[in-house]
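Got a structure for you, questions after.
A protein chain is absent from this complex, but the other protein chains hold their places.
Take a look at chain A:
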Amino acid sequence: MAPGTLSTFLKRGAIWGFILFELVFFTIAGEFLSLSDKAFMDLDNMLLLFKQSAPIGIIAMGMTIIMINGNIDLSVGAIYAISAIVLLDSMTWPMFAGLGDWVIPLSWALALLTGAMLGALNGLIVWKTGVDAFIVTLGSMLGYRGLVFMYNGEQPTSHLNWTLVDFAEAQFLGLHTPTWFLLAATAAIWFLMNRTVHGRNAYAIGNNREAAVNAGIRVGPHMMINFVIIGFLAALSAVVFYSESGSVNPNDGELYELWVITAVVLGGTKLTGGAGSILSTFGGVLAIQLLRKGLAHIGADTSTVNLVIGLILVAVLFLDRQLNIKGKEELRL
């Protein structure tokens, strides 16, 4: 891959260059435009940024491996909401009443299990029916959302456990609990994709499915494992977030799939599969959160954030294609 080395390097570094640009831009612009006299690069502000990146970021790790494998998952927002409801509701179940605070690990396990099972259901359908993952998860996005409503009607589900809230708000070595979960998820998925057979096969399947089949790789189980992982991570994201907030609305997590996919694509993962990096996704997640925070810092409202993120997404796609054409001398058909 000698001829493409420079462009590969550029693409790998692009997201970090973009983050650096955002930091500099918002710091300088903040001096002139911000209403508060706190600096943008304030340490507390940056720690908060990591913490706020966690819900999207944890799911984005799962979405990266799904997309590397050549699939997509649109149902993560609904899985997120169901897991949150299971977490909060199971803590009030009478059969767990005598457990005291020991109910917490049990509820966590139940919520994570729910997420993993819903992911497994997606994976099983994709595997056994051969229907495109986009359609399967488009369907289950609706179906799982229906399950969310069936669980508790249109009422919010609330339960506050102060031990849990203390845990979720704690800071260890300066970083918040959600940040630690984000880092752990990133590290685990990085290890999975770069140091295990499963990861290597996932890349191979996404890159050229026919070749992977001919090489004796079983496509189905790998896809299935990835769907279980993204379901688990969507549940983990919910568990981390709702441990602190303690109340979930049936509409929570809506449009999360779009934010997550935006972060993953910003990180340079190909929709067609076969290429993508966990660390770049991490960068993509940070870049989006920086953008949201930075624009808020200089006094822009949510409408500007939506506008800017949409345009950046298109611009990234355009630049990416320009870089690729040079490398491959793609035939323009």
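Heads up, the rule we're going with is that a contact is a pair of C-beta atoms (placed from the backbone, for glycine too) under 8 Å apart; a residue touches a chain by one contact, two chains touch by 3 or more; residues count from 1.
Just so we're on the same page, contacts and distances are computed from a predicted model.
Considering only "Monosaccharide ABC transporter membrane protein (CUT2 family)", "4Fe-4S dicluster domain-containing protein", "Extracellular solute-binding protein" or "Acyl-CoA dehydrogenase", the record for the omitted chain gives "Monosaccharide ABC transporter membrane protein (CUT2 family)", by its UniProt protein name. Interface note: of A:Asn45, A:Thr129, A:Thr196 or A:Ser247, the residue touching the hidden chain in the full complex is A:Thr129. Within the complete assembly, A:Val308 is the residue of A:Val165, A:Val308 or A:Leu323 that touches the hidden chain.
Screening A:Met63, A:Ile261 or A:Ile278 against the full complex identifies A:Ile261 as the residue touching the chain left out. Against the chain not shown here, chain A presents residues 74, 125, 127-132, 134-136, 138-150, 153, 213, 218-220, 223, 254-255, 258, 261-262, 265, 271, 301-314, 317-318, 321, 332-333.
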